[in-house]
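Heads up, one of the protein chains got dropped from this complex, but the rest are sitting where they should.
This part shows subunit A:
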């Protein structure tokens, strides 16, 4: 099974407190900590496990800047065989469709049976996988939490639906799947693993290499654009309890008694 996994470098929601820049139109990116999109680690782990059982290879790909190379190397340290960085000034400001179009061009350079993405990333849109599938005319399943390889032409996938239930489907290869957390336990990546892949060559491809019309992607090609970031007025948010821990607990207990919590 030849598997391509699309990954992304994102601001880490656990490690950052997000502030706006002084102009108030973007995040203050100076001290942001970045990491691999959480969902992508599950996708890469799943790909490695499939290849361990069925043979083949795992390639990780990302659309991003030079710094995105580090997430490719991290996923290669997990066990992905190859990495490809798709990078070009013309890609900047792409909407979901732009990103999917760039990835499509790379998919068509190879011969993949299975293409995986994370269920969603920092933007929370969950769009790239479904768009890529439609552009390639491949079948698609989102929020996949189980994969069973049947034969060379089809697999069974479980999709997560509401209430913890699972929808089983048979899907023809090649296909695109977006992977939901919980499908596996992504393996730990240590410093040694990172060192091992430090000198592996990661090719960088731009619009020209991929045969992409720069006007069709990036800011100009985007039908949906982010105008700015903001943090809304909290309005009637929570009543914040303040003081020493002891005082807070005293106030909290009174409230819990009143509301039937104790």
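Basically, a residue touches a chain if its C-beta (ideal position, glycine included) is under 8 Å from a C-beta of that chain, and two chains touch if they have at least 3 such contacts; residues count from 1.
Assume contacts and distances are computed from a predicted model.
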item	value
Hidden subunit of the complex - UniProt protein name among "Electron transfer flavoprotein subunit alpha", "Extracellular solute-binding protein", "Formylmethanofuran dehydrogenase subunit C" or "ABC-type sugar transport system permease subunit"	"Electron transfer flavoprotein subunit alpha"
Residue of A:83, A:130 or A:218 touching the missing chain in the full complex	A:130
On subunit A, residues whose C-beta touches the chain left out of the figure	11, 13-14, 17-18, 20, 27, 95-97, 100, 119, 122-131, 133-135, 138-143, 156, 158-172, 175, 181-182, 185, 223-232, 234, 237-241, 245-246, 248-250, 252-253, 255-256, 259-262
